[in-house]
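Only a single protein chain was left out; the remaining protein chains are all shown in position.
Let's look at chain A:
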Amino acid sequence: MSRWTVLLLLVLTLAGAVVASFAFGAKHIPFGEVVDGLLSPDGAENSLIIREERLPRTVLGIAAGTALGLAGTLMQALTRNPLAEPGLLGVNSGAALAVVLVIGLLRVDEALVYVWAALAGAAVTAVLVYLLGSSGRYGATPAKLVLAGVAVNAVAVGVTTGVMLLIPRAFNGFRFWQVGSLGGQDLGVVLRILPFLAVGLLLVALLAGPLNTLALGDEAARSLGGRPGLIRAAGGLAVVLLCGGATAAAGPLFFVGLAVPFAARALAGTDHRWILAYSALLAPVLLLGADVLGRLLGSPGELETGLVTAFLGAPLFIFIVRRGKVPQL
């Protein structure tokens, strides 16, 4: 199968997942009414469910999935470490810390405030990690970035846990946020994050080619006229925008960003332009699929997307790791 065929198949799968996300849920709605609800809303119960519940979470699934898939691929390429997930730059832990502080100290529990707090927290930690990882003459080498991420993450997680244990109110809000879910957001929240994702997407499009030179190593990249420092800085910015935006709206769904690039590499080989394209399509398929499954299995309530994503994605991930040629760490 050529790469274009695979791409076409992935697009079709994503279309199928989107249709499924509209068609299935806790309440059974005939397909005809689903289409009516989208095209000509009449204010009836089913029409409301489609527009207020299923539309936002489908849009969020596509947006957050694409963002996390791309951010994960970028992160693994920038650090040349297949264990790197988008959260490694501190995006998730910074967002979590900000959310806990907002719930615990400011006593706010509004989704929109969470979004801004999470974005701000993500940006601050990511800048810290980047500055620390790029200190010294050689700039941001993969090994230093990884360790800097680990160190800053640990501090943020420690403070988060401390605040959480001292203020039970923060703990109660946080334990639901941290599972990660596509449900329960209105379209307004989802639309707020789209500009961030759009800029991130644009950066990724510009970086796709240069990432291939970076994969050869910093020295080789430099001798080919590439600029590793610039590529890493721009890539870091893209990760923050993409992963920060997705995390702000859906909570930490980190496993998507870790696992999907593996599947994409298994399909695409070594060319980052293709890996990125496949990741951008595979990740929303995984997220939407997990979300639909969570709605069906958890009926009459639902299982959180984060939970189902892990249980759906991890066996696939292990299968790929077992049979494929996995790059050396």
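Everything below uses one rule, namely that a contact is a pair of C-beta atoms (placed from the backbone, for glycine too) under 8 Å apart; a residue touches a chain by one contact, two chains touch by 3 or more; residues count from 1.
The definition used in the following text is that contacts and distances are computed from a predicted model.
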What is the missing chain called in its UniProt entry, if the choices are "Spore germination protein", "Iron chelate uptake ABC transporter family permease subunit", "ATP-binding cassette domain-containing protein" or "Gluconate 2-dehydrogenase subunit 3 family protein"? "Iron chelate uptake ABC transporter family permease subunit"
Tell me which residue among A:S47, A:N153 or A:Q185 touches the hidden chain in the full complex. A:N153
Residue, one of A:M164, A:A238 or A:A263, that touches the chain absent here: A:M164
Considering the whole complex, not just the chains shown, which residues of chain A touch the missing one? 81-84, 132-133, 135-138, 143-144, 146-148, 150-155, 157-159, 161-162, 164-166, 168, 171-172, 175-176, 178-179, 255, 258-259, 303-304, 306-307, 309-311, 313-315, 317-318, 321-322, 326, 328-329
